[in-house]
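Note that this complex is displayed minus one protein chain, with the remaining chains in position.
Think of it as A, B and C in the order they're written, each chain with its own count starting at 1.
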Amino acid sequence: MSSILGQVFRISTWGESHGGGVGVVIDGCPPRLPLSVDDIQTDLDRRRPGQSDITTPRKEQDRCEILSGVFQGLTLGSPISIMVRNEDARPESYTEMAEKYRPSHADYCYDAKYGIRNWQGGGRSSARETIGRVAAASVAKKVLAALAPGCEAVAWVKSIYNLSANVDPSTITQAQVESNIVRTGDPAAVEPMIELIKKIRSEGNSVGGVIECVIRNCPPGLGVPVFDKLDAELAKAMLSLPATKAFEIGSGFAGTLLTGLEHNDPMRMKDGRVRSTKNDSGGIQGGISNGEDIVFRVAFKPTATVMREQDTVSSAHEDTTLTGRGRHDACVLPRAVPIVEAMALLVITDHLLRQRAQCG
Amino acid sequence: MSSILGQVFRISTWGESHGGGVGVVIDGCPPRLPLSVDDIQTDLDRRRPGQSDITTPRKEQDRCEILSGVFQGLTLGSPISIMVRNEDARPESYTEMAEKYRPSHADYCYDAKYGIRNWQGGGRSSARETIGRVAAASVAKKVLAALAPGCEAVAWVKSIYNLSANVDPSTITQAQVESNIVRTGDPAAVEPMIELIKKIRSEGNSVGGVIECVIRNCPPGLGVPVFDKLDAELAKAMLSLPATKAFEIGSGFAGTLLTGLEHNDPMRMKDGRVRSTKNDSGGIQGGISNGEDIVFRVAFKPTATVMREQDTVSSAHEDTTLTGRGRHDACVLPRAVPIVEAMALLVITDHLLRQRAQCG
Amino acid sequence: MSSILGQVFRISTWGESHGGGVGVVIDGCPPRLPLSVDDIQTDLDRRRPGQSDITTPRKEQDRCEILSGVFQGLTLGSPISIMVRNEDARPESYTEMAEKYRPSHADYCYDAKYGIRNWQGGGRSSARETIGRVAAASVAKKVLAALAPGCEAVAWVKSIYNLSANVDPSTITQAQVESNIVRTGDPAAVEPMIELIKKIRSEGNSVGGVIECVIRNCPPGLGVPVFDKLDAELAKAMLSLPATKAFEIGSGFAGTLLTGLEHNDPMRMKDGRVRSTKNDSGGIQGGISNGEDIVFRVAFKPTATVMREQDTVSSAHEDTTLTGRGRHDACVLPRAVPIVEAMALLVITDHLLRQRAQCG
Partner (left out) sequence: MSSILGQVFRISTWGESHGGGVGVVIDGCPPRLPLSVDDIQTDLDRRRPGQSDITTPRKEQDRCEILSGVFQGLTLGSPISIMVRNEDARPESYTEMAEKYRPSHADYCYDAKYGIRNWQGGGRSSARETIGRVAAASVAKKVLAALAPGCEAVAWVKSIYNLSANVDPSTITQAQVESNIVRTGDPAAVEPMIELIKKIRSEGNSVGGVIECVIRNCPPGLGVPVFDKLDAELAKAMLSLPATKAFEIGSGFAGTLLTGLEHNDPMRMKDGRVRSTKNDSGGIQGGISNGEDIVFRVAFKPTATVMREQDTVSSAHEDTTLTGRGRHDACVLPRAVPIVEAMALLVITDHLLRQRAQCG
């Protein structure tokens, strides 16, 4: 009821941050696509903690295992089950969390909803849950490679706190993004952003920012007219990520400061294709892709766990205070970049197969 | 595949702007709720064209009919089918649209997707499709009245083009919003906004803006941890509306300019309830409502139809120009206010019943 | 939640026997298929009451209207809404039903479930609800004609009470079935069956029987390995029809009286295709079609409404008696034949598009 995404390429994630592990079941994947553990591991390594000195120093190997759906290196068409074991937890680190709600975390909400929660870490709301999404997106890439060659998603850090990067969505490459640990596409922004994160971390504080993403070479015609509009599905996919607060596509909020004559994207034939001469629509019109670059931005709030005392309430419903502990990212954005790409790929792949179902 | 929203309170809209009519089928509605045509008509009248001199002068009566699911004034529990007939169209108004794609409309996208489109008006992408959503939300209100008394959604125009309204989400009432034709909650903003719309219209141009919405008295515990997060579902619902480009909840994009210590919402007991002492979370944490006001904003781009010549492309894939005709809203926001409320109510109602299914 | 069938070719029916009307919304239909009211009306006429002197003498015109999804005679790809108005009811005929539960009808069950029921006729459990299914199947035929030419479903009355027809599933044609009002394929059985129905009706009693159906030229590879097996979906579709009590495919119950060596279908190449030399599997193995004829049988219980006094219970929960009134079929099978075909076509069409989604 809660943990399933997609209509045809359908993924179902499971797992808490503490417990046996986390994983995903991918249903509806086309058969005969090459798929290996290494394909998936490469993507998981990009989101792993401990990959640089601005991410959490927690070391998690996150080695994945393909349990089903692949035979002799090819997808079978049956459900692909992928699992990553949790490593030994130190539950004593979390004793205080059993008794107190962390501010701006979901602790109280889980209790209000379920009357129970796994207080060893974030449980289901932990960023560890996104392992399953990234693994599923590795499979989605294989589908796209076969059915929509050239279709790719590239995301980057657009801003951290008050520092912005200057990046051209039409030319930025994943290699450029990966060339720096902050995963921005603007060389001039790298050092200031790193310094900012280190400074904030040293203060026991945290920051957020904006990730921008472009989907290139998306075939025109993906998405549907109502409810499951392609941009609506992207919005949901992005807001389903931990710590996100906003989504905009194309001109976004700034588009409200343009008139219709300024905002409308004129059309012209180019190289035999119907094209827009600019792209304030962000590649989607009426919920359906038009073949231009799909460009969107996602806001991530500052990490909720801070190393300072805050007012809160206990599970017994008494006022108290709580000071964050443990090893957390002072800024999640560098690690969130591959996750944003993953969600974009999952949405596109599902709609590609939906389009094939209805329209051939 | 494309036109269904919700898991338990499930709505399915149908209809193009030109053809027999538009409507909605509501499946999963609880039984024994009072429901009349008048209940629905009242809500439909708020979104109807021609209701004031800043909306399109088109007169559409939009009289609804309940075809099933209600017996002796009470819901039966079976599907509720509601229909509004289309009135006589003047297809000659649309001849040019058969041959040319309107810039920043979905015309080309429909052709790319389906290889066919109903060029008499916007077809499925017409704002007329939202009639079914508003009618369904009238039914949702009945569910909320029975199961979550006091839960309500109030939306208002937050900005139009460069004019902003100053409104307090915690106190604004629907009566205040309805007291002016622009549907903003700030008396000082009413006249300037009306003047702006009239001026823009006189220029054959158009403007967009931002609608803000608050959901009050939402029970804590609605939403789910992954994918179908309450804010993710709201984001999708809003981005599924025509002309929307962005969604933000709570602090939104501006929240990225705060540090974690500033952004986190401290918790305190108040009147025996767990409360936040401020609400940058916007009433949802980890995808689940926490009982605070749910506050979000939606950006609407300027109306795509403008009365001026624009570059475009023909269905035969040749460069051409097109000048908008007909009677269109130069600014859709006043009429979009009840539609934003409708989508909010539909999401909350579905999650209320989902919560009852799983957690009692 | 309750009234939706299919994953890609998804139909949603609505309507009670008394009220505004009945109808269906078809979502996910491929675009650019020719579709007219006449196509649908032809199929609806086969299930209509009053078509012969062994069916109920009720006259219902059941004229359908296509409200959306079709433009200039072609499907648009958007939801197709089809409606049939109910004709004037005589609610006085039903007063007694408001106060007493009809034995072996769903009256009590509806009250137990919903705490309310439309006692004017069968409400949602009326056979009138199947109008929407038959109309949707008319659309499904168009999909099959385009994507799986030659694929067809032919059903016939296999038995009524203790009278059996001798019919060869591999050669029977719809024309042969339609040539007699009892809709059996065995000329020798026609008169005895008609006489039996008339005799039973004259006694105020009723009978049931078995309908057999063959699906020919179904492409191999439709269906899925688990849960949504093609035969499982057919079983559900058939048991979702009013008055059905049993389903069997291929050898069915009788297959339990064979040994494995007898039951297994040997395989041989024939005309370059993989074939079975006999067909106890009934055209489906492991939930997936193998290209042979899909043959199944459905049992219909005798009509629950009889013109004789029966023990029952009142809505006020007191023992009482009830004598059936009105104009009902003493045997529903002749009219159920096109409905069985309709359900078969809906299942096949959905799986055809599902197969295209996943496997191309």
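Throughout what follows, a contact is a pair of C-beta atoms (placed from the backbone, for glycine too) under 8 Å apart; a residue touches a chain by one contact, two chains touch by 3 or more.
Keep in mind that what you see is a predicted model, and the values were worked out from it rather than measured.
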- Query: Which of C:50, C:192 or C:252 sits in contact with the chain that's absent?
  - Reply: C:252
- Item | Of A:8, A:241 or A:258, the one touching the omitted chain in the full complex | A:8
- Message: Touching the absent chain: which residues on chain B qualify?
- Response: 7-8, 28-31, 77-78, 225, 353-354, 356-360
- Considering the whole complex rather than only what is displayed, give the residues of chain C touching the chain that is not shown. 1-5, 7, 13, 101, 103-106, 108-110, 112-115, 123-125, 129, 159-162, 200, 205-210, 220-229, 231-240, 242, 245-253, 255-269, 272, 274, 276-277, 280-282, 284-291, 299-306, 308, 310-313, 317-319, 354-355, 357-359
- Task: Identify the residues of chain A touching the omitted chain, counting contacts across the whole complex.
- Result: 1-4, 7-8, 10, 12-16, 19-23, 25, 27-28, 31-32, 65-71, 74-81, 83, 113-118, 120, 123-124
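Throughout what follows, only the chains that are shown with their structure count from here on.
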- Note on the structure: Fit chain B to chain C (C-alpha, same chain sequence): the rotation, rounded to steps of 5 degrees, is 180
- Query: Taking each chain's centre as the mean position of its Cα atoms, how many Å separate chain A from chain B?
  - Reply: 26
- Compute the distance, rounded to whole Å, between the mean C-alpha positions of chain B and chain C. 39
- Centre-of-Cα separation between chain C and chain A, whole angstrom: 46
- Query: Which chain B residues touch at least two other chains?
  - Reply: 1-4, 7, 13, 113-115, 123-124
